[in-house]
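This is the structure, below, for whatever I ask next.
All protein chains but one are shown in place.
A and B label the chains in the order they appear, each numbered from 1.
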Amino acid sequence: MAVLREVLIFNLKCFRGVRSYFCPSPVFQCSSLSLNNASSNVRNLDFEQSDTKKISKAMKSYMERAKVHDNFIKDQLHQYNLGKRHLANMMGKDPEFFTQKDVDEAIRYLFPSGLFDPRARPMMKHPDEIYPKRKAAEFDMNGRPFHSLFYTSKPNYYNLMHDLAVKFKELDRHEDRMISRGIRDQKPSELFLFGSDWIPKEKIESVLLEILTDAQYSNLIKTLERFTQHPYAIKEKNFVMQFRHQLAAQTEIQQVPELMKDESNRPYTTFSARRKKSTATVKVIGQGTGLLSINGKDIHYFERKQHKEQVIFPLEFCNVLGKVDVVATCEGNGFSGKVGAIRLGIAMCLRSFVDAETTERMRLAGLLSFDPRKRERKKPGQAGARKKFTWKKR
Amino acid sequence: MIRYSRTYDFFRVWRRFSFNSTESITNHTFRTNECSPINHKIDHNGRFYSISESVKKQLFAGGGLPKEYQSLSETLNGLCIMVRKPAIELIHYLNKTNFDAPVLRYVLYGRTGVGKSLSLAHIIHYGSCAGFVLVHVPWVPKWFQYVKVATPSSVQSNKYDQPIEAVEWLKHFSTQNGPLLEKCELKATTTYTWSKREVTAEGSPLSELIDLGLNRAKYATGCIVALLDELKKAATNKQCRVLVVIDGFNSFFSPVSKVIREDKSMVLASEFLLTDAFLSLTRNDWNNGAVVVSIDPLAYPPELRESPLPRYQLGKTGFEHLDPFVPIEVQNYSDKEFRSQIDYYIERNWLQQPKAHTDNGRAELSFTSGNHPYSLMRLVAPY
């Protein structure tokens, strides 16, 4: 009983004192921890309970559910480990050192699948990855909730909002103090937000262990946005950064290939690009005179003005018209696709010839981005991709 | 049986565009005040010279300038032609020719739209200034593509006449050479009997022959045969110098035709009397003259346009017919020519976008048009 009480108190503390919401996340850890503790205690309790105090019905059914879940997970884990050993034997590897990566490879090899969506393909993962985490008990033996916000049905979420409000007030008070000391005109510092973005709804949900509506998520983000506008928000940098994730820098664009030299000692680079169903291989050679060859022909390979303009777009944008030679080969359906691929190829090659600033300008102009748009498939039961058959009810 | 697609017609119109033009008053670098083609030398390369309205009317009223180019020249208030390398080369040759030797054949060739027709126009102007009798066919395929009436010949029973085309050509010939013919006083050397009543007697002036053709369409084709024959003889007798200029010459050797008999077989170009007449003029069995022809992929059926080279475009018969000849290639604009063309457009207020006047703008135009004269004209036209 003493053990149980300790656990409960611990739970209580956790809920009251939540300050950090993310990895290493006390909420997360304490919930999983308390879950384990709780379920292990449930087993212990079974002996003692018959003669001790009454347990509320809610607690009782919770403990039953926890036990079933616990057993289920245990069973799944056992099966996973067994399956892993089988796989290791089939693949002729040592079962002791068979990692998840090896499992994935083995599955891919033994059950080849042509399904498009990766999630639809066969897989074998650790049960922890497949079955969602559950909340620990939120009430005591008598069925009284620990958390004051329990009846909001989303205590963690509202607790977080509450914390935000408290912090906001603290910052206000701090600002007042500064003003009374004569320090004003503190500009909002957004700098620490640079290069990061708010984490998506799914991630917040998995951490709070609560399902949020879109409106709730948007409220949270709005509040956080306003919080970061505060002149002294920098004081709470660590707190705010828990809700942001670093954006991937445009690394592919920044990794500029080095120039190579051809037989006549002229610098060149090559790039293979795609657009729609076309592919193009482009070679841009420096110290040129503006020669252009597309599949062995000159610019008149393309008949339409729009396509000719597309070919010169990156060249003119970087001001290298007449300074480099371009040799391109392209294949695939349609001239729009071909010219799109060639344009991307030329732009990508030109990165090696121009400075970083121009590269960034090209990126902002959309010259270095792959165009993912494609013809949309026709749907069954419809006249086209979106168009419906004419239909009258009567 | 091959029918030409609409594209063919489109290209036919298209090809007649090559580029260059202006009017000369000022002394800009892209212009030259030397308006007589006889004096054009390599120094004038890439410069525009102007052709006066009266000369234009005399020489090109019946064709000879690409249609689009003509309308552009009207918009720009005066016909100007750029002096380009092929024309200079030809003029140089013609100035140095020994006219006692058999005639030399010159063949202009090159891709569609590079300026062959305008080079020929330049040569026609030269011929007119230098006192040649001009035998000019503005566009041969016209005779075999849109034949309105083809009748069995009144002269040779196995051949066909084209009365409408023949009258048209005679009119063109007489406007081009009217004053000169009177001056040379050319006379018929034999008696031509067209019918019981209509006879062209020996010793009557050639203008009578022409008038007869103009009035009696039935005998127009026969008149042309006779006229060309007389010209050949007159030239050989040193009575006059003859300059033969034929645009789209390879059409005479085209393996397909648009003219169809009742049994649906094609009437090839070789079965027309006009073909015989002009092919006879392009043989080197006479002297005191010159033959300049141009060959163009557009004068050939669409499936035979892979290469603009003479051997491909003329076929075996055509090549052997002309052999030996002097080939002259017409190419895209050189940098100098391109610059002067743009300067001309700017001066004539045709190129309106200020951005296009800059070096960067010119570089773009050069790149997008590939320095191809017709493409450049089309590119610049709307802006």
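The rule is simple: a contact is a pair of C-beta atoms (placed from the backbone, for glycine too) under 8 Å apart; a residue touches a chain by one contact, two chains touch by 3 or more.
Going forward, contacts and distances are computed from a predicted model.
Peer 1: Given the options "DnaJ domain-containing protein", "DNA replication complex GINS protein PSF3", "Small ribosomal subunit protein uS7m" or "RNA polymerase II holoenzyme cyclin-like subunit", which would UniProt use as the protein name of the unshown chain?
Peer 2: "Small ribosomal subunit protein uS7m"
Peer 1: If you put the missing chain back into the full complex, which of the shown chains would it touch?
Peer 2: Contacts of the omitted chain with visible chains: A, B.
Peer 1: For the chain not shown, which residue from A:K54, A:K133 or A:K305 touches it across the whole complex?
Peer 2: Answering carefully, the residue with contact to the hidden chain is A:K305.
Peer 1: Touch as defined at the start, partner being the missing chain; which of A:K54, A:K237, A:K297 or A:K374 qualifies?
Peer 2: Of the candidates A:K54, A:K237, A:K297 or A:K374, A:K374 is in touch with the missing chain.
Peer 1: If I consider the whole complex, including the chain that's not displayed, which of B:P205, B:G315 or B:G361 touches that chain?
Peer 2: Within the whole complex, the residue contacting the unshown chain is B:G361.
Peer 1: Using the touch rule from the top, list residues of chain B that touch the missing partner.
Peer 2: Residues touching the hidden chain, for chain B, are 75-77, 349-350, 352-353, 355-356, 358, 360-361, 364-365, 368, 381-383.
Peer 1: By the contact criterion defined above, which parts of chain A meet the unshown chain? Give residue numbers in ascending order.
Peer 2: Missing-chain contacts on chain A: residues 172-173, 175-176, 179, 188, 194-198, 218, 221-222, 225-226, 229, 231, 247-250, 304-306, 309-310, 312-313, 316-317, 336, 339-340, 344, 360-361, 363-374.
We take it that only the chains that are shown with their structure count from here on.
Peer 1: In angstrom, rounded to a whole number, how far apart do the mean CA points of chain A and chain B lie?
Peer 2: 70
Peer 1: Contact residues on chain A for chain B in the complex?
Peer 2: 290, 292, 298-300, 305, 308-309, 312, 315-316, 319, 321-322
Peer 1: So in the complex, which bits of chain B are touching chain A?
Peer 2: Touch residues, chain B against chain A: 360, 363-364, 366-370, 372, 375, 379.
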